[in-house]
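Everything below concerns the one structure shown next.
In this view, the complex is presented without one of its protein chains, the others remaining in place.
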Amino acid sequence: MPSTTVTSAELLAVMGARQLRDDTTVFAGVGVPLLAAALAQQRHAPQLTLVIEGGIIGPRIKPGRLPISTNEMRTAYRASMLPGITDAFLLAQRGFLDYGFMGGAQIDAFGNINTSTLGADYWRPRVRLPGTGGANDIISLCREVIILTAHEKRRFVPKVDFITSPGWLDGDGSRRRAGLLFGGVSRVVTTLGILGFDGESRRMRIEATHPGVSVEQIRENTGFPLEEAATVTVTEPPTDDELAMLRAFDPDRRFLG
Amino acid sequence: MPSTTVTSAELLAVMGARQLRDDTTVFAGVGVPLLAAALAQQRHAPQLTLVIEGGIIGPRIKPGRLPISTNEMRTAYRASMLPGITDAFLLAQRGFLDYGFMGGAQIDAFGNINTSTLGADYWRPRVRLPGTGGANDIISLCREVIILTAHEKRRFVPKVDFITSPGWLDGDGSRRRAGLLFGGVSRVVTTLGILGFDGESRRMRIEATHPGVSVEQIRENTGFPLEEAATVTVTEPPTDDELAMLRAFDPDRRFLG
Amino acid sequence: MNAAEYDFIAARRRLEAKGKSAGEKLTSVDDAARRVHDGDVVAVGGCLFSRTPMALVREILRQRRRRLTLVRNLMCTEGEFMMVAGAAERVMTAWMSIGLPWGVSKIMREFVEGGKVAMEEWSHLALGLRFRAAAMGVPFLPTLTMLGSDLVGVGGMKTVQDPYTGQTLGAVPALFPQVAILHVHRADRFGNCQIDGYPHMDADIARAATTVLVTAEEIVPESVIRRHSDRTVIPGFVVDALVHAPFGSFPHECYGLYEADYDHFDEYVRAIDANGSRAVEQYLARYVYEPPSFADYLDLFGGERLARQQARARELTEA
Partner (left out) sequence: MNAAEYDFIAARRRLEAKGKSAGEKLTSVDDAARRVHDGDVVAVGGCLFSRTPMALVREILRQRRRRLTLVRNLMCTEGEFMMVAGAAERVMTAWMSIGLPWGVSKIMREFVEGGKVAMEEWSHLALGLRFRAAAMGVPFLPTLTMLGSDLVGVGGMKTVQDPYTGQTLGAVPALFPQVAILHVHRADRFGNCQIDGYPHMDADIARAATTVLVTAEEIVPESVIRRHSDRTVIPGFVVDALVHAPFGSFPHECYGLYEADYDHFDEYVRAIDANGSRAVEQYLARYVYEPPSFADYLDLFGGERLARQQARARELTEA
């Protein structure tokens, strides 16, 4: 396909990849986060180490055999170490994981995420979602968490029905007061722009827009009011280079749409 | 050598081996305890598993290459598993280790053992001994501990200078009150006989004498008063069978004297 | 949360009272499965569609167990089977479905939303620490995860104060299951087990449970285990019953040996999309209740399919 048409997944992967620095480690979920991490590694962060919650360290992507789950041979392809699930998370608890890189479901103004239940009663939910998996642990234990998600009003709700994975909870010092001594959500990379959080109130705010997107468009697609950072920048569009590298990982367009 | 002359080490190994039942596990120290466990396994407990604190499970004895330490290839010879030190002890904490089998140094009337320091000041001891190694853990965590030791007055003291490895502490419920919820010292097999502990007071007492040894002799060689069990039996002398099997493990008589 | 789950003293007494033989463990899968009783908490080894002890799951279903609590860090089709068969009244997990391409489990939704099965959710690490605490023989482990989230209220996790720094941490309670069911790559007949690739949580689960049932792809001579003793992850004296079960995880995967059969998942999910849990009932009749032996079960997939999945595994691990 011509690089001029960029899918939502491609946009998220490219913008996400740019967030990662070299000489770091990233705890990445399968799908777009893993593709974004792999792109960063190939493009500008050759000494980045990928860690996957299946207990997999330093895997490679085998084009055409993209991982479907966090626990399978495709995910462990040419890995450098397979410590096991519990010990992989314990590396994060110790402080060895710089970035947590995950997709979102229902997210609120403080970056709290719900992947458990919709409705008032947890034990008799209106909708039962799959659950946290490792999301709660990644957001609790990594030095910094970046969320990649499509920007839709139904996803960006004022308050999640259930806090599966704690962002900044109620803002201010509430996360630390809850005993979460480290980390937190630093950015939410969406299909419309890049959101961050105010240093004090920890409320979500607009930090950048993607080319051709206005802050109004972002607000219209968000279920709660959004402040703006002192300066709202415009992101550089994905380059042909970035798209070519990314697409080489997923020739069947399983995840890139 | 003719089986008629039996060394102290041989007597301890044979009498110790007889304490172990089949279908169990034993946490054994190197030297006489390990030889005793190996003898039990060959003679009457084929489904006994030896565990050594170096993190070694199910090793075999290579005649002429007896282990010198708990952490070397001789000790791991043909082992079935090498879980590591911490995890081997954790198996004991979980309850997988039936017997602890160890040598003694300075031992008192409640089966407390000192292998740390002689003298009043721990930090400036009159004599600094090597230390606990795993003895404290074995005596704290195994279901039942059996001590094998030469019977000398200087070893059997009324109160140890320093409790390195807790037996019954001050007797009665003191061990449990200290938080040691499981196990305890069940027997002290010596070169003169077999000692046990009163079910209530937990004071050491005479339960059996070796052939040709009198209870008086045992008392003369013990630094504190000893009660007698309701019935004091006389042990069966080591059989030619037992001695032959035992001596086959140690042709150079490194540990059998 | 049931207090028996973290009663480390009772759990230890059960082990103390138990034989720990270095002897023969080999038996049949139905004899092994008979050690599972109605109402048991059953911990399932592997993770999602990796090293699932399918031969044992199948036999537990055939023996019509009831009121089980199923515990697994990530639950897959085995959980759906247990729900539809009426074997499980409660599941404890961090996540349940098959995987991204197959969407949210409709079976989980039907049974949990309908109140027929209680789904107790813990974070992935917290569940791993519940097994590890039990494997270590302690009633809890301190942690920095799961705090502040609504999951705390679901499982009832408490906190503990560090006696050194005074800091408050999460205290994940131990979980001592009655039974562990595991599938491994190889074992000798005495139950010394070795696993290739990612270990998942199997080693902790084996130490946490009172009764340990294992199926193995291969039964090897004792000498093979002793020659590579540093690959052994479960000692024989921990294992109660061992069953030889090649492809014992199929259609789920076994690292290095066969890849999960995604096509089979496609068919399975298509049928559920069309007929809901009725489709699973039909699936159970065909794959669980009708084939008398596991070999008969494998015949339903056919040698060609099995060989294809083996080839796909080699492509990914013989790199």
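Note that the chains take the letters A, B and C in the order they are written out, and that residue 1 is the start of every chain.
Here, a residue touches a chain if its C-beta (ideal position, glycine included) is under 8 Å from a C-beta of that chain, and two chains touch if they have at least 3 such contacts.
What you see is a predicted model; the values in this text were computed from it and never measured.
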Displayed chains contacted by the hidden chain, counting the whole assembly: A, B, C
Contacting the left-out chain in the complete assembly, out of A:23, A:198 or A:227: A:23
Listed residues B:136, B:186, B:201 or B:217, member touching the removed chain: B:136
Chain not shown: contacting residue from B:69, B:214 or B:233: B:69
Residue in contact with the excluded chain [from B:106, B:164, B:221 or B:235]: B:164
Residue ranges of chain A at the interface with the undisplayed chain: 22-25, 46-49, 57-58, 76, 78-83, 90-91, 93-96, 98, 143, 181-182
Positions on chain B where the hidden chain makes contact: 30-31, 53-56, 62, 65, 68-74, 76-78, 82, 84-86, 89-90, 93, 116, 122-134, 136-137, 140-141, 162-166, 169, 174-175, 178-182, 254
On chain C, residues whose C-beta touches the chain left out of the figure: 3, 6-9, 137-144, 158-165, 167, 169, 171, 173, 196-199, 226-227, 229-230, 319
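The working rule: only the chains that are shown with their structure count from here on.
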Higher-contact pair (C-beta pairs counted), B-C versus A-C: A-C
Innermost chain, taking as reference the mean of every protein Cα atom displayed: C
Chain at maximum distance from chain B, centres defined as averaged CA atoms: A
Inter-centroid spacing, chain B versus chain A (mean Cα positions, whole Å): 57
Chain B-chain C separation of Cα centroids, rounded to whole Å: 39
Distance from chain C to chain A - Cα centre to Cα centre, in angstrom: 29
Chain A residues counted as touching two or more neighbouring chains: none
Residue numbers of chain C (touch at least two other chains): none
